[in-house]
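Note that one protein chain of the assembly has been removed; the remaining protein chains are unaltered in position.
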Amino acid sequence: MTILNKKFTKAALVAVLAGATALTAFSASAAKHPVTGEELAADQTYTYRMLDGIPSLDPQIVEDVTGSEIIRDLFEGLLNQDAKGNLVPGVAMSWEPSEGNTVWTFKLRDNAKWSNGDSVTANDFVYAWRRAVDPKTASPYSWYMDIMSITNGADIIAGKKQPSELGVEAVDDYTFKVTLTKALPYFADMTAHSTTFPTHQATVEKFGEKWTQPENMVGNGAYKLTEWKIKETTTRVRSESYWNNDASILEKVVTLVIPDENVALTRYKAGEMDRTAVPAGQYPELLKELPKETLKFPRLCTYYYVFNVSDSAPEAFKNVDVRYALSYALDRNIIVEKVTKGGQIPAYTFTPAATAGFEVPTVDYGTWTQSERDAKAVKLLDGAGFNKENPLKFTLLYNTSEGHKKIATVAAQLWKSKLGAEVTLANQEWKTFLETRNNQNFEIARSGWCGDYNEASTFLDLFDSKHGNNDGLYASDAYDAEVRAASSSSNAAAHYKKAEEILAADMPLIPVYHYTGVVMLKETLKGYPIENVMLKTYSRNMYKVAK
Amino acid sequence: MIALNKQKREKTVEILSNVDLVKGRSLWQDAAVRFRKNKAAFVSVIILALMALLAVFGPYISVWSYEEIDWGLIGDAKANGQPSIENGHYFGVDNLGRDLFARTLQGTQISLMVGLIGAVVAVSIGLFWGAIAGYAGGRVDNIMMRIVDILMSIPSMFVIIIALAVLGKSIIVLFIVIGAIGWMDMARIVRGQTLAIKNKEYIEAAKSLGVSDQTIITRHVIPNLMGITVIYTSIMVPSLILTESFISFLGLGIQEPLTSWGALINEGAGQMQYGVPWQLGFPLAFFVVGLYCLIFIGDGLRDALDPKD
Partner (left out) sequence: MFLFIVKRFASTIPTILILMIISFVLMRLAPGSPFSGEKMPPPEVLANLEAKYGLDQPWFIQMWRYITKIIFHFDFGPSFVYKDISVNDIIDQGLPITFIYGSWSFLVANLVGIPLGMIAAIRHNTWIDYMAIGVSIGAAVLPNFIMAPILIIIFTLWLDWLPGGGWNNGAWPNVIMPVIALSTSYMAIIARLTRGSMLEVLNSNFIRTAKAKGLSSTTVIFRHALRPTLLPVLSYLGPAFVGMVTGSLVIDSIFVTGGIGQFFIQAAFSRDYSLLMGITILLGAVTVLFSTIVDILYAVLDPKIKL
């Protein structure tokens, strides 16, 4: 009976759909992509999987990558990125630095509209940027405005100055000017980030925190939010008021929250989604099974183990030879080829090679063979007084996750089998882990870092002795001097190179690998920007072709 | 007069207790005989004992240790990691090339211990709490059961996080915590049953004879709760074993490279679709067999302890 019912419903649905298709047949079948001429699918709905519910859809508040992905559709900032990661106009048509990169002027287009019909003006940006640093907003990402070096930004966040004193100005309705405390050559790139997107003052003030609910939200992006169920789904449909709406092809974008990656894959295979993640370790198999749907691309992220080198550190780790030995003996190839299996890139430097304007220095140990490294490691450790009779003992801390567990297990066994070290594995749930790591209550801890913008400072600043995420409390004057000089130098690459060489010499961390993104993507979905290392997706640049 | 009365009462109590004791002993002997007659339960005990022996002595016949990585098979489980006698991986290997035979046995040790110790903790707290609350009734009952309500409402994950942060991470703490979470359902069931039992004629008879409450609870109420306790314990043990896996899965339980049935099943379940069935199959088989045994033993015990059967 139930089956019959189901079949009946299906049949009815097919009939209705067929009728509808017949009615619109002349337009649907004729739809071709304006540039490539590919035949477009009748149903332009793009559905993808999210790992978890998004915490916020407020551009100034959002922290996570998945939230930002939705926000890029709902709002448009000054500048966007194209499929390769190059800057292209957004609300700003042109931009220009002056006074040695310390003043930036953006000319805005006059046809950008909010979804309620208002024009998008420079004042909206002034409002949003002040809002981002306002202590009352308490944006967890306000520090981003700080590293953008906007005049008075840091003082406003610290409550020492008023938000109105921020170095931003609406010269006229369509001219937006930013004053910086120091020269920042890559400033324009940073305006593609969601924290800098405009927000509609009247709406925010009227609805308070609830302004991002679908019934309240006013955005200026190519899509507008029609549904948001925290742990279930979000839906966005194309916005008629977007200035370039004619160029959008996707009608509707749906996200489904599916925490379990294996279940997500099952549902992807059942045709419920166009995109999902490749479950850990399954890339080679899926590539064999579905070669055209399994994609891999580099990401700006690094996986590493950080040594505690603070005063509370174990005596052994204060000896650089011990740190060398552990780094050398960690066979990165085994980890990327046998454990993670997603084409990750073995790392010997902190900054990924894919970072724009970054030249990877040749650090010695990166060029040796693994057996050379192993031999060196045994010798160094022996020299430091550790051997089979007096084994090096330490604890490797990681946060709970299947992936981290596997890597830590293999690392421990590598160190054990090659160096005779006795490694204890300790995993902690996320928040306890963060507390432990942040208070230097560890010996070696797992870490990961993803770039916020495509420039090496987003990585290398991390080991500045003053950086809040420098969990091992590494402190080197020479290193600090290099990274601080780089930010306003015309030859930043040279400083970055030097900084990496210092890291390799001091070894306060063991770089393990640089991330790759591995996704399953239906062949019919085009325009997913895998060549953009920041993976800045814009649904209006994607489309679905007919099978 | 009063003294005499008291003396008399004490004597009666003494006689009564002795009678009870004698009767009690024969009850247990009876039970043992009856239990041995129950084939399913008896076979289950043997299987479970074999399993425990294998868990303890198995590592000596295993070629690999539970933590060792077979570097030739790491990351190659699907193609070459299937169960094999030649390379010593009787149950195959996991995705890191570790021997599943050794790991399953090691996991059996942990899981049986979790089930046993957790159950002992949960049963002893739950039985006494429930019996006292139900027997006392009124205000005491109300307060004791509201405490249970409160404790049940505090998210257990949070209690575990704090317990492990405050008491430190050790297997013993884990056992105690698991037991401490499990006792509340037991307390409720016991209390409900006690409410019914305390109105029975024999309890009222004992009361009118002046037997102390303490004696009534330990001699009359608790023995009559045995049936339901045994049944519920046999249900609880598997859920404790799974709770451990859930806690470990969330990063609060045992630490790698140690493992447990739950952890192995969980890992294997994640690989269900990827052509390595032995990773789920062997641990699950151990778990299922162990669970069936426990349940048959529980039924056997219940039947054996029911003197009216």
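Details
As written, the chain order gives the labels A and B, with residue 1 at the start of each chain.
By definition in this document, contacts are C-beta pairs under 8 Å (C-beta built on N, C-alpha and C of every residue); 3 or more make two chains touch, one makes a residue touch a chain.
Keep in mind that this is a model prediction, so the values were computed, not measured.
Contact with the chain not shown here comes from a single listed residue; of B:Ala79, B:Val140, B:Ile172 or B:Met272, that residue is B:Met272.
When the full complex is taken into account, the listed residue touching the unshown chain is B:Gly227, out of B:Gly210, B:Gly227 or B:Pro277. For the chain left out of this panel, the touching residue among B:Val120, B:Ile154, B:Leu167 or B:Leu209 is B:Ile154. Within chain A, the residues in touch with the undisplayed chain are 3, 6, 53, 55-58, 61, 63, 135-136, 138-140, 142-143, 146, 154, 157-159, 209-210, 212-213, 229-233, 256-260, 262-263, 266-267, 269-270, 272, 429-432, 434-436, 438, 447-449, 468-469. Chain B meets the missing chain through residues 137, 142, 145-146, 149-150, 152-155, 157-159, 161-162, 165-166, 184-185, 188-193, 195-196, 199, 227-228, 231-232, 234-235, 238-239, 242, 245, 250, 262, 265-266, 269, 272-273, 280, 284, 287-288, 291-292, 295, 299, 302-303, 306, 308-309.
Everything that follows uses one rule, which is that only the chains that are shown with their structure count from here on.
Averaged C-alpha coordinates put the centre of chain A at 46 Å from the centre of chain B. Chain contact summary for the complex, chain A toward chain B: residues 262, 265-266, 279, 281-282, 285, 334, 337-339, 341, 399-400, 402, 405-406, 408-410, 412-413, 417, 424-430, 432. Of all the residues in chain B, the ones that touch chain A in their complex are 67-69, 71, 74-76, 78, 95-97, 161, 165, 169, 249-252, 255-257, 267, 270, 272-275.
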